[in-house]
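One protein chain omitted, others in place.
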Amino acid sequence: MAQTLRVPGSHDLRRVIGDGEAIPDGEVEGLEERDLLELYRSMVLLRTYDERSVVFHRQGRIGTYAIFWNHEAMQAGSAYALEREDWIFPSYRESAIGLLRGMPVSTVLSWWRGHPAGWWNPLDYNVASICVPIGTHVPHAAGLAWGKKLRGESSCAVAYFGDGATSEGSFHEGANFAGVMRAPLILFCNNNQWAISTPLSAQTAAETLADKAVGYGIPGVRVDGCDVLAVFEATRDAVARARAGEGPTFIEAVSYRTAPHATADDPRAYIDLERVEEEKRRECLGRYEAYLRRAGVLSDELAESTRAEAAEALRSGIAAAEEEPPADVGLVFEHAYAAPPASFAAELAELRELLGE
Amino acid sequence: MAQTLRVPGSHDLRRVIGDGEAIPDGEVEGLEERDLLELYRSMVLLRTYDERSVVFHRQGRIGTYAIFWNHEAMQAGSAYALEREDWIFPSYRESAIGLLRGMPVSTVLSWWRGHPAGWWNPLDYNVASICVPIGTHVPHAAGLAWGKKLRGESSCAVAYFGDGATSEGSFHEGANFAGVMRAPLILFCNNNQWAISTPLSAQTAAETLADKAVGYGIPGVRVDGCDVLAVFEATRDAVARARAGEGPTFIEAVSYRTAPHATADDPRAYIDLERVEEEKRRECLGRYEAYLRRAGVLSDELAESTRAEAAEALRSGIAAAEEEPPADVGLVFEHAYAAPPASFAAELAELRELLGE
Amino acid sequence: MSELTLVEAINDAFHTELARDDSVLVMGEDVGRAGGVFRATAGLRDKFGAERCVDTPLAEAGILGAAVGLCMAGWRPVCEMQYDAFSYPCLDQLITHVGRYRWRTRGAMDFPLVVRMPYGGGVRAPELHDDSPEAYYAHTPGVKVAIPSTPADAKGLLAAAIRDPDPVIVLEPKLHYRTMRGDVPAGEHVVALGRARVARDGDDATIVAYGSMVPVAEAAAELLAEEAAVEVLDIRTLKPLDEEALLESVGKTGRAVIVQEAPRTAGYGAELAAILAEKAMLDLRAPVIRVTGYDVPYPYWQIEDAYMPSVERVVAAVRKTLEF
Partner (left out) sequence: MSELTLVEAINDAFHTELARDDSVLVMGEDVGRAGGVFRATAGLRDKFGAERCVDTPLAEAGILGAAVGLCMAGWRPVCEMQYDAFSYPCLDQLITHVGRYRWRTRGAMDFPLVVRMPYGGGVRAPELHDDSPEAYYAHTPGVKVAIPSTPADAKGLLAAAIRDPDPVIVLEPKLHYRTMRGDVPAGEHVVALGRARVARDGDDATIVAYGSMVPVAEAAAELLAEEAAVEVLDIRTLKPLDEEALLESVGKTGRAVIVQEAPRTAGYGAELAAILAEKAMLDLRAPVIRVTGYDVPYPYWQIEDAYMPSVERVVAAVRKTLEF
């Protein structure tokens, strides 16, 4: 059962994992050892994906990349509360969340390589396309969830977005829509307290982001976003509400962005590096690992093999991505329309001729 | 001092005017007889303007018109809490609010006549242009208020919008902006419970619209929108906060739209006519008049002369509007740019020739 | 076949298509209880239920964004934007998502949504009830754009839009909603997208128009009947354009006047003129002329007639090209 952490001057944060000292560990009802380790595997896979991607970027093997280090607990914890038929609407910050649905590593790497192999069929994973423009996928998720409900299906949807996204009109319109339609939707806010260089205090005057929920007539909960079990539990509750026809829930998962916004960003100009170091010491995977060890669930060997497995997945993933044949220029003209206009064929022919193909 | 009306199943509504029976009359500190009568004059002027406009429309003397019957208390009460240097950002529902700033009746009538004489210079009255697209003026008001504050001026701004407007992204972005900038802004929501044919229940799942304020980190208050004194008092408080540098306030003024949305609308398809009749019996001007009479402030003669004055203003107003010379077609090309492009002159010459001018 | 007004023809299309395919869903502001402010969706809520004719919150980007999600759940949503200028808040969703999502799934998913709206001026309305925004839509990749000019086409193009696997924007000439009547085929009636219509035959000059400018073009052609045989080409679908029909007509007449109500600069008429400059050069016996709205905010209604392309302006342009 989740205990509650009092953050001075702020609202309550749900928390399960203790600190090994003053704060005792809690546990989440219904989660078995198998589940705990599956969550661990997910987090390690995401962490490995993220850390390797930064290296791949430095090596010129992928393009600009949005780092999600210390966001793994939010992603893994929430995704684990879903059934396979539930839909996920990721932002660029959750680019690799499809891995938790069996999407190949090479697919996600291909996306960051600007290669068409990175563009998947959402129906294969019930994972929507990565949303690049902030907050604009929130109405999509509301529409999908509402549409499923109208069809009498029991699936729900999760939309991931950041603290900055809550300032956008599309977030507002989508959240309000979902509230009115009682759509089975989880509005999952990754509050990492920064929107590139803009701190939360310049983003909103609200005391907490969860405060926004009441304006949509839906519950808002706050969890420690670096506590994978608290995130899981909050999401599981929200999913239960959604399936019971009680409508959407807003989850504010509070964490901290300890890495640059993306590989192109240099945060030294705007961030307090000491605070970053402090937050790094509290990072989500280490905290969970310590919890598992205290619980006697995780051995050195298992940790090692889990990491090795993930490392291997990345090794073979990048190899597969790099083995993709170069994209054919014909793709420029494909998929824009079900039946492309006649002019496209002529334009492509002309282009091929010029390219000497 | 405002007392509080408990509306069953809802939040509290501030209320000053009693019902002459069980609920006693309150009073507003600092309001003298002179003020009470000035408020009365304003309401009568607005009421007369509105009722005559419906007739003018029927007579074909003005175009489509957005009726504001039973909204007079909200407009007069809030505007009276402002100083002349404070800015007003009206929607179409507050089209005549400029009258309270000395704008000629003929100007507003000209607007509804589609005649350029209806387009005023906002600087003359500190009243922005009538905003037709829902909610889009909220960011303007936020920007103006913030800009005034940046300049060290003490003026504030009021933006008027409806219940429906709270669903729009522009409302959200403007309100959030104002919160962050601690702009001296009053977000005045005319909750008449309908957006054309859409009832509040289909607009938002929030229990009250004032609930939205917390998401912007600003206070939200609810008043009885048919109680001019409660509206005045709530606005005066909000203005005081704004001038003290404490930022915006959201005021939800609850009333009921007892007339069609506009002259072109036929609400019989969607509205409960009994409820309308009931609300008409509680309409704001009658309630205030009764209050003034109970307080011994309003005599029959004064009421009569006030109404006669307003009627005369409308009589001469429509005459003046109708005396406006027909608009010159040259205006088509004017005012789009400070220095119009050369092509405009040629296009106008050609047009004049074709029109045989 | 029965005689219907233009808006009745639209309503007829809805009744037919919702009965035909139960994945079709109508949504927008006031489309349900009120049946739409122009009554285009009248009767649908009663007949098909509140879940298939949905009064939405007042939020255009939300409407279009939710429609994208509805497509993903297997629906075919038809969104109403209450007026032309009130569609602007949805441009973001349109450009960043509606036109791109099929592409994003590498063609694996269809986005069979429709956005329809009354458009155009001349109705003596307050500001921003008179815009002609078709160029914004036509410039956006991944969407199609249709504009009917007759009741029959209003029904047939809307039906085609609803059945199309891709997003289609339909702009309806509100000026003629209730004033134009015409024969409309009963039951299923589909006018294929991408086909222009010769509204009037002629050999001496072509007036190219669409939507509410077609009647203006026809009146001009009629006025000129003694002087010349003027062809009127109703483009009907702006995207994909029936380029063949355009080139054929202008190839035949050698003279082209393009009429558009929207402001001139970078309007859709420019695209038509550009195609002629690229592909009809040798056929053209006179410069192309555009008759358009001006590059100004749509004016107060007392002088809106001076803004709108008039029969007189079109006649003068045709004469100019004939006399060249």
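Residue numbering begins at 1 within each chain, and the chains themselves are lettered A, B and C in the order written.
Operating definition for what follows: a residue touches a chain if its C-beta (ideal position, glycine included) is under 8 Å from a C-beta of that chain, and two chains touch if they have at least 3 such contacts.
Since the model is a prediction, treat every value here as computed from it, not as a measurement.
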item: Displayed chains contacted by the hidden chain, counting the whole assembly; value: A, B, C
item: Contact partner of the left-out chain, one of C:W103, C:Y119, C:Y210 or C:W301; value: C:W103
item: Given A:P116, A:P219 or A:G286, the one touching the chain that is not displayed; value: A:P116
item: Hidden-chain contact residue, picked from the options B:N176, B:Q203, B:S255 or B:T306; value: B:N176
item: Identified contact with the non-displayed chain, of B:G18, B:G114 or B:P139; value: B:P139
item: Residue numbers in subunit B that touch the chain omitted from display; value: 87, 116, 119-124, 128-129, 133, 136-148, 150-151, 157, 169-170, 173-174, 176-177, 180, 334-339, 341, 343
item: Residues of subunit A (touch criterion as defined above) contacting the omitted chain; value: 63-64, 92, 111-116, 118-119, 130, 132-135, 164-165, 167-170, 195-198, 202-204, 264-265, 269-270, 326-329, 331-333, 336, 341, 343-344, 347, 351, 354-355
item: Residues in subunit C touching the chain absent from view; value: 61, 85, 88-89, 91-92, 95-96, 99-100, 103-104, 127-128, 133, 135-136, 138-142, 239, 241, 262-263, 265-271, 273-274, 276-279, 281-282, 284, 286-290, 294-297
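Here is the rule we use: only the chains that are shown with their structure count from here on.
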item: Interchain centroid distance [CA atoms averaged], subunit B/subunit C, Å; value: 36
item: Approximate Å spacing (C-alpha centroids) for the pair subunit A, subunit B; value: 44
item: Euclidean distance of C-alpha centroids - subunit A vs subunit C, Å; value: 41
item: Residues within subunit B bordering two or more other chains; value: 167-170, 202-204
item: Sites on subunit C at which at least two other chains make contact; value: 56-57, 59, 61-62, 89
